[in-house]
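Here the complex is missing a single protein chain, while all its other protein chains stay put.
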Amino acid sequence: MSDITHPAGFRPATTEHPLTRWLLVGFAVLAMGLLVFAPLVAVFAEALRDGVTAALASLGNPDAQAAIRLTLAIAAIAVPLNAAFGIAAAWFITKFDFRGKAVLITLIDLPFSVSPVVAGLCIVLMFGANSALGGWLVAQGYPVVFALPGIVLATMFVTFPFVARELIPVMVEQGRAEEEAALTLGASGWRTFWTVTLPNIRWALLYGVLLCNARAMGEFGAVAVVSGKIRGQTATMPITIEMLYNEYLSVAAFSLAAVLSVLALVTLLFKTVLELRHADQLAATHRH
Amino acid sequence: MGRPLIHRSPMPGLGLSMGITLTMLCLVVLLPIGALLTKGATFGFANMWDVVNRERVWAALFLSFRLSLFAAGFNLVLGVVLAWVLVRYRFPGRRLLDAAVDLPFALPTAVAGIALTALYAPNGAFGSLAATIGWQIAYTQWGIFLALVFVGLPFVTRTVQPVVEEIEREVEEASATLGASRGHTIRRVILPMLAPAAMTGFALSLARAVGEYGSVIFIAGNIPLITEIAPLLIVIRLEEFDYDAAAAIGIAMLLVSFAMLLLINLIQVWSRRRIGHV
């Protein structure tokens, strides 16, 4: 287990007894097996219970297709917006000194500690048909709740801090010297951003976008509250999974779940590759 | 006093970045939360108290908080062990295990919910095994505990891991040269060094678990007073179009969230004071 072999009878002062080591590794592997690996296997096993054809057929169902399209559309709107926000917020916070910076960071982090259901509730109360703003919007023909805009807003709420969170520590570490150099050399603000800042933060940005995307496609609680669960219209993939599951259409539910699981696995693969290749350009601590 | 609100800076893009940041923060986060608080204010404190102060609501809030506490406690132990094992030991499959720690962040909660239910329901692979000793997991509080452990699993590991990496070997060696056994070194030197990060991870895991909905509702059984979590009550009130009651419970949960956010910040301030930057 240790990478260096030691003469018999000698145990370095900085390792545990081999038995302790095996027990700790055993506990970690067992817990991860029961909690993480087994459920992942279960998703695919349940999806393929009646064979590949049945699974693929259930994905070809119009409602499933609509759900996939809706989820992709939501991610396509919410993720770029949050990425733009993340870049702007990280720039504002790391390139300028102002009062209330700590408060601003806390507010940006706020969605991490708010229950997704409460997030959805907030959107419903603000834009719902019986609120002043929501009523007016419905009258104009632009309903927010039980429609795409509400789902996008709810998704943006829960994924709000992801990109900013990854960028801020990296940009703090890199300081302002390179941008200052570019400015003294006569580069414009935009040019400085595109040619100096962006190349330095691109991996952290990609990392944040990946996490944001995974969460955006998989969000359930907040979306469940605002979507109204109209089949074929406002039912996202996770919502459709719930509806199919409650109707005992197990294969269909797990087939859709398997698609989202593949997405999660791809996200993790990217993340692992990024961490191996570009560890120096990612934040040292990861919190979500 | 004489300190300006924003220091003058040669950096470009102040107006643009500040504009985007504040506008989006207001639109996406602050105004909706404001709408919730406004709803509460117009409903009135007495009415809100009336809604919250009922057996079913207290039972749900208490259940959510208690099981979250247990789950975060379990994650505290598992997370510290995982962080230690992943940084210090070399064994086959270590990288896979390391990558898998993040799966609960990447896997949609609804997927986790139905997968855990399929496994731990009385007719599932593990559930049937547990049933032979008369232990029902899914549709009981055990099931909720399991789902909450799942969603909070990465927090402690990911906050403690970098701290384990930074521990100087010389500090552990110093302890040994002073005559301390390995166990004494772990108790008195290593664990205290990991404690602030572990507590931060614990608080994050707790905050996540208290608000968790997607992974829990499938496995919980959702029986009022027994396995009904607080976020589910909000959803039920909304489905009944009782927005006032939903807002009252929502505000109660928001207060719990704020209290935990405060706790996280206090832990960080405390650990910085105590350990300093050396």
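Letters are used for the chains, namely A and B, taken in the order the chains are written, and counting of residues starts over at 1 for each.
Heads up, the rule we're going with is that contacts are C-beta pairs under 8 Å (C-beta built on N, C-alpha and C of every residue); 3 or more make two chains touch, one makes a residue touch a chain.
One rule holds in what follows: contacts and distances are computed from a predicted model.
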| request: Could you tell me which of "ATP-binding cassette domain-containing protein", "ATP synthase subunit delta", "VWFA domain-containing protein" or "Cytochrome b" is the UniProt name of the chain missing from the displayed complex? | output: "ATP-binding cassette domain-containing protein"
| query | Touching the left-out chain: which of B:Leu96, B:Val171 or B:Leu255? | reply | B:Val171
| query | Thinking of the whole complex, not just what is shown, which of B:Ala59, B:Val77 or B:Val189 touches the missing chain? | reply | B:Val189
| task | May I ask you to list the residues on chain A that touch the chain which is not drawn? | result | 4, 6-7, 9-10, 12-13
| said: Across the whole complex, list the residues on chain B that are touched by the chain not included here. | reply: 168, 170-171, 173-181, 184, 188-189, 192-193, 274-278
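Everything below uses one rule, namely that only the chains that are shown with their structure count from here on.
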| said: Measuring centre to centre with CA averages, how many angstrom lie between chain A and chain B? | reply: 15
| request: Would you pull the chain B residues touching chain A in the complex into a rising list? | output: 3, 5-7, 9-14, 16-21, 24-25, 28-36, 38-39, 78, 81-82, 84-86, 88-91, 93, 95, 97-112, 114-116, 118-119, 124-126, 146, 149-150, 153-155, 158-159, 162, 169, 172-173, 175-177, 182, 186, 204, 207-208, 210-214, 218, 231-232, 234-235, 238, 243, 246-247, 250, 253-254, 257-258, 260-261, 264-265
| said: Quick check: in the complex, which residue numbers of chain A touch chain B? | reply: 1-3, 13-17, 21, 24-25, 27-29, 31-32, 34-40, 42-43, 46, 81, 84-85, 88-89, 91-93, 95-99, 104, 106-119, 121-126, 128, 130-131, 153, 156-157, 160, 176, 179-180, 183, 188-190, 192-193, 211, 214-215, 217-221, 224-225, 237-239, 241-242, 245, 253-254, 257, 260-261, 264-265, 267-269, 271-272, 284-288
